[in-house]
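Here's a structure for you.
Here the complex is missing a single protein chain, while all its other protein chains stay put.
Up next is subunit A:
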Amino acid sequence: MSLIKLRGLEKTYQQGKIAVPALRGIDLEVESGEFTTIFGPSGSGKTTLLNMIGCLDKSTAGEIIFDEHSINDLNSKELAEVRRYNLGFIFQSYNLIPVLTAFENVEFAIRLIEKHSKKERRERVMSLLEEVGLGEMADRRPNELSGGQKQRVAIARALIKEPKLVLADEPTANLDSETSKEVLELMEEMNSELNTTFIFSTHDPQVMDYARRLIEIKDGKITNDQRRD
């Protein structure tokens, strides 16, 4: 079953009087549980595409169907609801809240969906932090964690609410190759264990090695889409 369907998706930015096309008719389907990489050179439209799929930005033309529901006509509040319950995000620069501990940063995401008791919440956060290898560091603030550890916290934060889809924009761009490998292995492990769909953008060949589906994008168009076993 397709989790995401994109039909003729277009996005054009207006810079003064000049229209700059970022996406030019994207057609794409992503199944549940896929571990997909979108790659391409800088400015090819990777991030724009992720933002469209992540309900962060609106398309100029075309249709986005998420979990069999069109999201084209949703207002900003309804889009926030979709993100709140269905999507997890991992950012290049982690975007952790510096005044909160690793535990609280993860807890923050689950707080928004308000369906767990305090005890249940605590157990879930701790269990996930242990799974990402940070059980001992739950009380540390981001400035007391390495880049890799920060990204692990961000992964735990993205997964804590059991989203249908996790979007990661260049998740390893700020990490060294060894740490990148660890983070990617963790993401792959979570994908297998939880069957959560992952889509991440990159231009790092090492990252692409981990993906089971590779989508190449150039000048706002998909130029190659291949699955690997």
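Here is the rule we use: contacts are C-beta pairs under 8 Å (C-beta built on N, C-alpha and C of every residue); 3 or more make two chains touch, one makes a residue touch a chain; residues count from 1.
Note that contacts and distances are computed from a predicted model.
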| item | value |
| --- | --- |
| Candidate names "Sodium:solute symporter", "Modulator of DNA gyrase", "Putative ABC transport system permease protein" or "Response regulator transcription factor"; UniProt protein name, chain not shown | "Putative ABC transport system permease protein" |
| Selected from A:K5, A:R24 or A:R84 as touching the chain missing from the view | A:R84 |
| Hidden partner chain, residues of subunit A it touches | 47, 51, 54, 56-57, 76-77, 80-85, 87, 89, 91, 93, 95, 97-100, 104, 107-109, 111-112, 157 |
